[in-house]
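Left out: one protein chain. Kept in place: all the others.
Going by the order they are written in, the chains are A and B; count residues from 1 in each one.
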Amino acid sequence: MIVAVPAEKKSLDSAICVSFGRAPFYCIYDTEKENSTFIENSAANSPGGAGIQAAQNLADQHINAVITFRLGDNAAKVLEAAKIELLQALNLSIADNITNLLEDKLVSLSNVHPGYHNGH
Amino acid sequence: MLQILILSGKGGTGKTTVASSFIKLNQAKAYADCDVDAPNLHLVSGQFPEKQDRDYFGLPKAVIDQDLCNGCNRCYEVCHFDAIVVKDGHYSVNPIACEGCSYCMHVCKANAITMHDEPAGLLHLYTRSDEHFSTATLLMGSGTTGKLVTEVKKQLEGAKETAEVAILDGSPGIGCPVIASLSGVDLALMVAEPSLSGISDLKRVVQSAKQLKVPVAVMVNKHDTNEAICSDIETYCKEEGLPFVGKVPYDTEAVRAINEGKTLIEIESKGSEAMKDAYYKTLQVLKEYKGL
Partner (left out) sequence: MATDRIIAVLSGKGGTGKTLVSVNLAACAENATYIDCDTEEPNGHLFLKPTITEQKTIFSEKPVVDQSKCTACGKCVKACAFNALALVGKNLLIFNEVCHSCGLCSAICKQQALVQQQYPIGSVVQGTSKTLQFYSGQMNIGESSAVPIIKELLKKTHEGIVIIDSPPGSGCLVTETIDHADFCLLVAEPTIFGAHNLAMVHELVTLMGKKCAVLLNKTQAGANPSEEYALKHNLKILGSLAYDEHLAQLSSNALLACEEEEQYRQFFSNLLKEVLDASDSHTQR
């Protein structure tokens, strides 16, 4: 499967970014090929609807799952419509979260919060 | 890093007075002024040796190239924000009214309209050894305060390792700057004033916080200006299950303190003890909400 993780830095040692929509990068990890790439999040600078655009971008990339701390309900709607699995991030590095994923230790995301009007 | 946001609904209840006192008591390493329309926290925060400014870009604005414009009027017809100004057959865009939707650009057959990134404000990050103070100023008439508030909060991420608690001074009202500041905070402390206007506005801002699932605590400032209404506020809190963390009396000395750039707890104020009590109770409520 292909997993996306919002990243603070372009490194597997990086912490997972607390914001899904405005994370500077996403780590895209392929569990079969066991490789990772980092893409820039073009939605990070949107005046509004950053979560929606970020989710749209990931949906367009045919991601299967997202590991995140929290998610706004607008972004969640887009990801769910794209049948992308939402997984709860652990307070560890990206690499350690992926290890947990491979060992089937990650649970479904419970932290979906109501949207906020980011930028009028 | 836990975040406490100080709100009020009604303006002038004492958010900045409370925020600055709490910052002093907490010896906070991370604090921010999210009231980007009327920022004031910097006036009572002392001097900082380091200051970093950067441009904040909000919505792009439409610009009409006069050499290409043929006066067909289509832009004027489609603009929902009355941002196209026509004077003596000359078409221009009012940047204050323009919302950056680009509808005008899409309908202009002369290709005379382009969208430009204009700075909508300035972000400021003040540092003093390991203290981080984040604030911003919005350029006149600019409306993108929601995103700017988010940028202000983001600037505190640098203090994540050293600061346990971040104190955020909020803005009045219940609109997009308040909604943006509420996002992701661990506790919203409402500073209420005992007046009919104050209690009415308090209820609206509490509802806004509840909609965003942010836990709330309430305190009353200037409580002795109307004890009866102060008591009504305490009753309201009991009925709604909102922790009431204290009440601070009105003190004309507060004006003097502020004007000298000091916080209420740095002067001989009859409010100082009450402010300290409210501070400790707020931290207790925060810890209880977080199960710490």
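The definition used in the following text is that a residue touches a chain if its C-beta (ideal position, glycine included) is under 8 Å from a C-beta of that chain, and two chains touch if they have at least 3 such contacts.
Just so it is clear, the structure is predicted and the values come from calculations on it, not from any experiment.
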* Touched by the hidden chain, which of the shown chains? -> A, B
* Structure fact -> Which of B:63, B:78 or B:110 touches the missing chain? It is B:78
* Which listed residue, B:90, B:204 or B:238, touches the chain dropped from view? -> B:204
* **Interface with the unshown chain - residue positions in subunit A** => 43, 46-50, 52-53, 55-56, 59, 74, 77-78, 81-82, 115, 117-118, 120
* **Absent-chain interface as seen on subunit B, which is shown** => 8-13, 16, 37-38, 40, 43, 59-60, 78, 80-81, 96, 99-103, 106-107, 138, 140-143, 145-146, 171-177, 179, 193-198, 200-201, 204-205, 207-208, 211, 225-226, 229, 250, 252, 255-256, 258-259, 261
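In this text, only the chains that are shown with their structure count from here on.
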* Just curious, how far off is subunit B from subunit A if you go by their C-alpha centres, in Å? -> 28
* What part of subunit B is in contact with subunit A in the complex they form? -> 57-59, 100, 143-148, 150, 154, 175-176, 179-180, 182-184, 211-213
* To do: Can you check the complex and tell me which residues of subunit A touch subunit B?
  => 18-19, 22, 45-48, 70, 113-114, 116-120
